[in-house]
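The following block contains the structure, expressed as structure tokens.
Yeah, one chain of the complex is gone here, protein chain that is, but the others are all in their spots.
Chain lettering (A and B) follows the sequence in which the chains are written, and residue indices restart at 1 in each chain.
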Amino acid sequence: MTDMKKATASAADVNKLAQIWANLPGWGSLAAVNHSTIGLRFMVTGMVFFLIGGVLAMLIRTQLALPEQSILSADVYGQLFSMHGSVMMFLFAIPVLEGLAIYLIPKMTGSRDLLFPRISALGYYCYLFGGIIIMFSLLLGIAPASGWFMYTPLSSSEFSPGPGSDFWLLGITFVEISAMAAGIELTVSILCSRAKGMTLSRMPLFCWYILVMALMIVFGFPPLILASILLELERAAGMPFFTVAAGGDPLLWQHLFWLFGHPEVYIIFLPAAGIVSTLIPVFSGRPIVGYRWVVIGIILTGFISFGLWVHHMFTVGIPQLAQAFFSVASMLVAVPTAIQVFAWLATLWYGKVVFRLPMLWICGFLLIFVCGGLTGVMLALVPFNWQVHDTHFVVAHMHYVLVGGMFFPLIAGLYYWLPLVSGRMPSEKIGRWGFWLTFSGFNLTFLLMHLTGLLGMPRRVYTYEAGLGWDWLNLLSSVGSFIMAIGVAMVLLDLLLHFWFGKRASANPWHADTLEWALDMPPAQYNFASLPVVTSRQPLWHDPTLPQRIAAGEGGMTDTASGRRENWGTSAVGARAEQTLHLPGNSWWPLCSALALAVVCISLLCRWYPLALLAAIAALILLLCWSWHNGANLAPVASAADAGLALPLESQSSDGPGRWGMVVTLLANGALFMALLFGWFYLWTAAPQWSAPAEGPLPVTLLLLCGALATVALWQFNRLSRQLADGQDSHLQRQLWWCVLTGSAHFILLLSLFIMAPLAYTSSAHDAVIMVILLYLLGHAGLVVVLTLLQALRVARGYVSKQRPYEPQVIKPLWFYYLGVYWLSIALFFILPLGWGPVL
Amino acid sequence: MTWRRWCEPGHPAQLVLGFSIWSIWFIAMYAGLSVVCQLAAPAPADSAGNWLNYTLWGLTLVVLALLLLLAWRGWRYCCSGQNGSGTPRFIGYVSTVLYLMAALATLVGGLPVLVLPPCI
Partner (left out) sequence: MFGFATLILLLVAILWFYAIKRRSDDSPLIRPNAWLCWGGLALPLLSITVLLLIGIPVGQRMLPLADDNALKIEVTGHQWYWQVYYPGHAIELTDELHIPVNTPVYLQLTSADVIHSFWVPRLGVKLDMLPGRTNVLRLEASEAGIYRGQCAEYCGLGHAHMQFSVIAHEQAAFATWLKEHSADD
């Protein structure tokens, strides 16, 4: 293959490409933004956290092996099980799968990088720093000890006075920046930069899975972020959102937490199922049976999983009828899973199966996951749930679903894609040993735990009395967990050793059908020497010469004259090439911004508020500077025709990935707002001691006036951006300044209303919520005005003009969003209560 | 007009529309139930035969009818043949099944309203 490449493609072109896409040498690699680099960093870091989480689990099992042991105190045990759950969920499962997606998605969709490379780097650093901060609490022995679910009031400042809860709330929120970043970036990248001809109906199933997972992150994480912010505000500033006496309600935390927490399970499961759906057709040697049905199943899972959060709360005393809705939804989620399982089965049935190591893990996955799914359906049944809720039965179920549904496919996937990363094959022998040890150890541990739970052993007890019939079960579970640990160690050793001792892999060693196997092994930083054109769902099976033709430069984007990282921007459905995208290269902004955010996080933890404020301002300035150097455009780029491009640049059109990114971000933001709205109505109707003042805290007429100002500003902005799209820029800069002026007037009026408002935010949940919504509005008003101001400056520098009308089109959705949210808030937080107050 | 294109059976927005309707129905049922139970709970003695349950059941039927109508429209689009084989047809097929599934989820989710009393 390499010979062929040398013969046909000009070596100079490939060298130039490699030079453009290379990371900086030495310490400079900290400025790397390339998706291969970032993806691998995510996965390696995730595996390190996995080992830490595993050690915590071993300690837990050691303590529980025998009754009445005192190896760990109740306090240490509390820290360990809380950290085990948090580490495995937030620092291992999600980041590792994100890393895998970040690494694979561009390769599978035939593009050279993700569309917002610097965002992936920012996400990685936030994850790394957040993880280190959380781990530090464990080293100091002040880790969070209220469970990974952090139920308040146990996690409140009254019952957990130490900094443990703060570590969780701030650290996990910091880590979640990376999940949100990955969610937004993957959504937009899958939709906007696929290979030419890779229409929605030809997209590899893995991409469908990741697309839905990414969208679920976009909608699922904001409720948790909101809940964490509210609880931290309660702990640090005494705003009583969850305190009954002041009109709050601890159940609100549970609602918000599980509103995130259940979709979270599917956020983890979907990519893993995507691995299964990718591997099974390859090892069966035929396309998957029922592609359309699997897509249906994926979308179904994405929606239904948001309708079952209350099944974690069946024992809190919710009306039975309401429980029934969630019970039914919880059972319905079995349908998409069954569709997928039978699609896999049928694929195996009709294919000729080659049984290699990854298939072994897939089979292990199937057995364990189906078992976990069946106990899951049982748990959805309300009366049964009442009996086993919070017992070891649930612990067993959850591990069957998560280890079976995520860890087993993940290892299968790692073995499968390993040759791509290293160019070497893993050893079948150690791999098989590792599998059987893990599989039998796992089942010994957790199959028996079902029984322990049915016999009445509750969760989260650090010790138990002898003679309750749990002794031998617990001992065997502990033995099993150690067998499993040996198995996992063996697998990791195998993965590590193969980098030195593995046999050289041949090209496309598994005879796979997807585009990532058309690359060199290991792949070049730019992935594709020329961008491929796809004509079927199985490009490599349909056209076995595709890898050679890609290497020979017969695809698109072979020209390296611009000296920039280039990629196609394609239409979302039909995958027609529409734009030339200039992607940013190595950058220090992500690292600097993440460092500033880490300082914010640490100073909040230590309660050095002036420093936190300074660092927050620094972070904001850094992010704005980053936005100034957007794209690769350090200076205005010449027009497409001048640069000899067939397709227009993103900055020369009025729609593009940046705008999509803005819209998806606003969807996430909207989810956060909806969660806040839910909290408001929830407290209003359900908090036991809710009290609202007879009169609203702010004069409604002034709020209306304030809104009118914002509406005028939006109208100005909308008009100028529409004129710009139509090719007029005669008074652009003046119009922008006017818009900034009106927007600032709005901001100042709102700010003075906020300062003058008599809010008793430490003694009334009502006033505390009002305070939060006002801060939310103020933050957005400030942001949108500053961005408009920057636009005015950019017009002056020539970055925005009628030839480059793009940037105002990106900011326009933010203006519309802000105005929508403003009026909605005024109506629901200030005007509606006026009419509603007397009723309650 | 963009929104009109969004309503066509071959548009990708159709993939999420069916279950978006289901989500809104789901929220309306849960929120309606909770709010009414706080403000004006019907007497528990009536069991399932009270105005609240009837209203919720009515809502379920309306949403069900809407989803079935949309599914029927999608089905006709798939059958009409002149839409070729490509992506629009794929989207038409997938969204039709999703509408049917959403209708089913609505129906099954609504059934407990006929059996259980609302507020206990």
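Keep this in mind: a residue touches a chain if its C-beta (ideal position, glycine included) is under 8 Å from a C-beta of that chain, and two chains touch if they have at least 3 such contacts.
Because the structure is predicted, anything quoted here is derived from the model rather than measured.
Shown chains touched by the hidden one, complex as a whole: A, B. The chain that is not drawn here is touched, among residues A:18, A:40 or A:381, by A:381.
Among the residues A:126, A:143 or A:251, only A:251 touches the chain that is left out of the figure.
Interface note: of A:289, A:322 or A:785, the residue touching the hidden chain in the full complex is A:289. The set of chain A residues touching the chain not shown comprises 74-75, 78, 146-147, 151, 153-154, 159, 244-245, 249-251, 289-290, 293, 297, 315-317, 320, 323-324, 327-328, 331-332, 334-335, 337-343, 345-346, 348-353, 355, 359, 363, 366-367, 370-371, 374-375, 377-378, 381-384, 386-387, 389-391, 455-456, 458-464, 468, 688-689. Take chain B: the residues that touch the chain left off the picture are 44-45, 104, 108, 111-112, 115-117, 120.
Throughout what follows, only the chains that are shown with their structure count from here on.
Rounded to whole angstrom units, the spacing between the C-alpha centres of chain A and chain B is 28. Here chain B touches chain A in the complex through residues 12, 15-16, 19-20, 22-23, 26, 29-31, 33-35, 37-39, 53, 86-87, 90-91, 93-94, 97-98, 101, 105, 108-109, 111-113, 116-120, going by the rule given at the top.
On chain A, the positions that touch chain B within their shared complex are 199-201, 292-293, 295-296, 299-300, 303-304, 306-307, 319-322, 324-325, 327-329, 332, 335, 572-574, 681, 685-686, 839-840.
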